[in-house]
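One protein chain is absent from this view; the other protein chains keep their places.
The block that comes next holds chain A.
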Amino acid sequence: MESIRWDLPLTQLKARDLTLEAAKDVGPRKSTRPLPAAQIKKMLDSRNERDVLDGLRRVVAMQYANPPQPTLTFFPAVLKTLSNPYPSTRPLVYNYLIHHAEADPDTALLSINTIQKSLSDSNPRVRAMALKTMSGIRVPVISQIVSLAIKKGVSDLSPLVRKAAALACVKCVRLDPTTRPQVEDYIEALLADKQYYVAGAAVQAFMEVCPDRLDMIHPVYRRLCKMVVDMDEWGQLALMKLLTVYSRKCFPRRTKRVKRAATQEQRAKDFYEDLEPGQETKADYEEVEFIDPDLDLFLKSVQPLLSSRNSAVIVAVTRAYLYLSPTNYLHHAIGPLIALLRAPHDIKQVALCNIVQVCLIQPAHFTSYFRHFLIHSTEGPNVWRLKLEILTLIFPYSGKEVQDLILAELEHFSKGHDAQLVRESVRAIGRCAQSSSSTTSRRCLSLLLKQIHSADSNLVGEAMEVIRHLIQRSPDEHRKTVIRLAKNLDSLTSATARASIVWLVGEFAGYDTDNNIAADVLRILVKGYADESDEVRAQIVLLGAKVYLHHLNAKNAKRKALDALNSGQSPQQNSSTVLSPSGEEEEGGFGEDAFAQSGPQPEEEQEKQHIIDLLYQHVMLLARYTPSYDLRDRARLFRSLLAIESSTELASLLLLAPKPVPQAPSPSEARKDLTLGSASLVIGEGPLRGYEAIPDWVEEGREPDPKLRDDGGREEYVAGGNKSVNAAAGARLDEALASDPGYRPEASGAPRKEKTLDAWLDEEEESEETESEDEEEETDDEEEESEYETDSEEDERAGLVK
């Protein structure tokens, strides 16, 4: 523990600080008021560095001011300052030049000579800046000069210049597309650079210029994988995007069905630590993904990036895992994804979209994080919509307590004041119900049924809609629910809800014919027909038509049966007996209600028919005098449909057609195929311009030769002129040993293993994983490597250094 320095004269320091600050304010940038153009010109022509700088500042300020002031007139004067020896003015001049070159190309060309001279300055920063500026001048005439400058920059000793050269490649192709073949050569050379930030920039340039030239990647693949940790975030992003595509196109997906062995189960446990137990024990046989060792190298080397502070990097790693090896690696990325929820609001929205996307594919991974998806009252609709969706997605995979909690959460929000939120949470309950087991589903349903007593008509309507969907999904289980709902008709005020219930009753009119409530419901409703809204009236008329149709159908069937009986065909008797006996058993279910006179119905059939006939006629009369022409029209349709009692086929076809089961997919289901991390996914209006889908796995046997990846590494070590600054000493030693013909391990396991461990120890950045994990993987690789036994020695080496 070190003591804290107290002897420092803090007060003195402050006084000095202040003086300096004051001096600064009086200093060069005190006056910001605009000066006349002539005076600025004079300043630019001055021999005093400070004056020139001040003049340039004013010009730049004018250029960016709002509204922008014309600054083109200063072009010659500004360019003249390039001849000054002061380095401090350079950046501003270059900035001006790039901005104005397009407007006045002829004047801009005057500067080329001076800039070319700077390309061979002794200071690498000056060289890099010159290269950057030259390639930024948007005058197509100079494209060949730029190309030459890049060529020179590619072989520069300073990595700064090489990085500038890599970025200049992009600009050169934009300037003149015909330079592409040359530029591709430059990029190929730069990709093999040993300096990680040069390679990173080269990958960025590659992605911009020629993302399809994957053949350039083969020789550098392994090195790039190892360098990814050191690159800056933007290089990492480009590289991960590139290698994700590369892996899909170069490593065929190999799977094998293996019988579960004890050891494997042990390994699976390590993999699935945070998975539900149900997931792993699917069958005795399991699909085992064979991961190519090279692909594994990539997946392993990006794993440390999951601690990156850059959200885009984390999503990029997740994308690589999701599309390349969801079973073995994806679970590593879940925690970091969740961590993105701490990010600023704007990033959080986008991150949630991506989380939903992963959740659609692997919901089980997210169950332990359900607490993160609880909604706060301060969150906007963009956020809670996605959170609700995630909650419903993980719902079927959660334990009982979590399910309870999620349902309680949804219930709470369904009682809120925000109409949108209410609607979404009720729908979410519906989605929970349809995706889970029957007991939970019933719990959801009873939750929804409670909602229909709410005073909020918005909520009731929405809940009824969802209930209707649920009932339609499994009509047989829900007969009693319909009866219960029908009872609510006495009290319910929401028109949509009433209409929904009446429709449901009509749908169920065909079940359990002798003991159906439809006719009674109709009877009660007809009494209040005058007070109903048009929406409900339409449903009442429809219900009337359906009840009558069922009645006619039953009558026709009976008559047929009787006819058949009379003509002596006994087997038909079954159908008639089916109709009568079930009458007594369910009677109690709705007996206490106002339907007392339903009792005598089964006995006197003649009487009952008469009642339904009368009811139907009454409904038709009511409809006839309804103000709504639509309704009157519909009534006329029904009347003519049902005019002839004996032929009901057409009416049955129209009215009793089986309804398709409504599906309520998760709202994001439509975007499931969009690439993780793309803007199209976030916007959700289909693929945007320039959207790139992840390619399919290459077919087995059509992939490029894996040997292609072997050669490059060594070659570049020899070719690289300057000292390799970032290669670990141990790796280089290995390199030397491997290339020595006397040292060639005879493909035996033990020495190889030792050597790899050494390599790992030496390579700091690589050995992120714990030792034990590596050991374990190593045994894997051993099996794999037997395939490559016959390959060249480099192949072995590359496998080892991994």
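Everything below uses one rule, namely that a contact is a pair of C-beta atoms (placed from the backbone, for glycine too) under 8 Å apart; a residue touches a chain by one contact, two chains touch by 3 or more; residues count from 1.
Methods note: contacts and distances are computed from a predicted model.
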One chain isn't displayed here; going by UniProt, is it "Proteasome subunit alpha type", "pyridoxal 5'-phosphate synthase (glutamine hydrolyzing)", "Vacuolar protein sorting 55 superfamily protein" or "MHD domain-containing protein"?
-> "MHD domain-containing protein"
Listed residues A:37, A:110, A:145 or A:207, member touching the removed chain = A:207
The listed residue (A:254, A:412, A:559 or A:707) that touches the chain absent from the view is A:412
Looking at the whole complex, which of A:37, A:288, A:361 or A:402 touches the chain that is not displayed?
-> A:402
For the chain that's not shown, point to the residue among A:253, A:487 or A:639 touching it.
-> A:487
